[in-house]
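Here's the structure we're looking at; comments come further down.
With one protein chain held back, the other chains of the complex are shown just where they sit.
Per-chain numbering from 1; labels A and B assigned in written order.
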Amino acid sequence: MNTVDSDRPGVNAAELRAGHLPRLLPARIWGGPASLAEHLARHGPLPAIGRDAGSRAEFIAEVGRAGLTGRGGAGFPTARKLHAVATGRDVPVVIANGTEGEPASAKDKVLLAREPHLVLDGAALAARMVGAPRAIVVVHDAVREIVDDAAAQRRRARLDRVRVTVMTATGGFVAGEASALVNWVGHGIPLPTAVPPRVSERGLDGRPTLVQNVETLAHLALIARHGARWFRTLGTPAEPGSMLVTIIGAVHRPGVYETEIGRPVSEVLDLAGGPAAALAALLIGGYFGTWLDPATVGALPFSAAGLRPAGGSPGAGLVAALPAGACGLTETARVARYLAAESAGQCGPCVFGLDSIAGELEALAAGRRFDQARLRRWLGQVDGRGACHHPDGAVHMIRSALDVFAAEIGRHARGWCRGTRSPGVLPVPPRRAP
Amino acid sequence: MTGRARLRVDPIACDARGLCAEVLPELITLDDWGFPIILARDVPPGLRHEAAEAVRLCPTLAPRLDHTARDR
Partner (left out) sequence: MSTVAAAGSQNLWFLSRGSGLVLLILFSAVIVLGVATRTGSAPRRWPRFAVAELHRTLSLFAVALLVLHVVTAILDPFVTIGWAAAVLPLASPYRTLAIGMGALAVDLSGAVLLTSVLRQRLGQRTWRAVHWLAYLAWPAAFIHSLTAGNDLGIWWVALAEAGSAAAVAAAVLARVFSRSRGEPPSGPPRPASAREVLRVR
């Protein structure tokens, strides 16, 4: 069985070694962080890989064979990134990205709150692999204390050969972008910088910087123990392994779950107890993700290849179920306004464009005069015109909304809305002080 | 002229002053908020001079002209 069942007693090490779920998350949903002792009891010690350049290159090759890709949303092959940073022109540095600026996503926070040592294993391991003396773990404020404690436990046990520092993230949406993260760690400014050069070439202090999502690092720590073939016992040949998903909205048990990649979308929803109401739409991937029709997408595999024909992608693992009683246009307008407000404010097309687009969507949602041609022109003018991909992501999500909610647009034009419940399926944090 | 010249604008440095679009309207047009849209990245030889002028004139030095060797 490849599901996480919250009533099952703790999964033993034998089942884990056999490749079953859960791999990252403990079976018991409720509970505090695994202590160092509990972590070592469940997973065993981290193998001492990387004492010399040969074994480091061999492990990076093993990661390549495992086919691990980034779990932060972009899905970049991890081995390639490790190799690029390891062969850089200067002593590298590792930054573990646990910022999770996506308001609806909770997987990184839950992972850090329950299995901080798995993440710290991965961070220290990645640092050894690329030859970095230092790893900085940037986490959401909610889990800072837990991660601090875990790091302190490791220091007392002299577990890691690299220096591990923990920092808090600001919580802004763009703060998790790689160059923004480097800017935050280095200068205290959580804003993206113009790329080139990429952070893997020149990042923190001008050094090659490995920025990796905390979930990716947790998978890395398990691959070190169990190998590439073990990793591939779940998932698809092209996209192997498991991933964490955050399931919210009209489902019976919203929360964070672990699933193998490639299982049907409807089964992923069943992890959370299945839909609690008839669904109007699914938002898959995150606030940069894709609105999709549940009827057509339910049978598709939850993977990049599986969702591509529908124009979507798993992204950062968010699945939001919009009930039929909610107005998708109102939800989209709220998210668009949030994304506009979260712009770093550095590039005109993003600042002004997203602001205008959000205004137009608000007018649409409220049933006021709406100019779809002008909105589409603006979407085209904003796409790809910023220093980072913030405007691109917003445009993609909004375009998918205009497709999926086309019938609702027609209704709003005639003064009707089928939304009966108050908006707020998709969480939008209140405006922070500048 | 050998090699290619590619025009791009640093979106962070750009402040929508609009000078670039004045001197190179063939390749640069302004969006609804006054910011430049590069219509074609490759600058034809006949417009190289104007492109260099656009780079020189911009008060915030946002446009960049990257010269690359002729493609293999």
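FYI, a residue touches a chain if its C-beta (ideal position, glycine included) is under 8 Å from a C-beta of that chain, and two chains touch if they have at least 3 such contacts.
Note that the structure is a prediction, hence the values are computed from the model and not measured.
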Absent-chain interface as seen on chain B, which is shown: 12-13, 15-19, 22-23, 30, 32-34, 55-57, 59-61
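Basically, only the chains that are shown with their structure count from here on.
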Centre-of-Cα separation between chain B and chain A, whole angstrom: 36
Contact footprint of chain B on chain A as seen in their complex: 193-194, 346-350, 352-353, 356, 377-378, 381, 385-387
Parts of chain B lying in touch with chain A, wherever the complex brings them together: 10-16, 31-35, 37
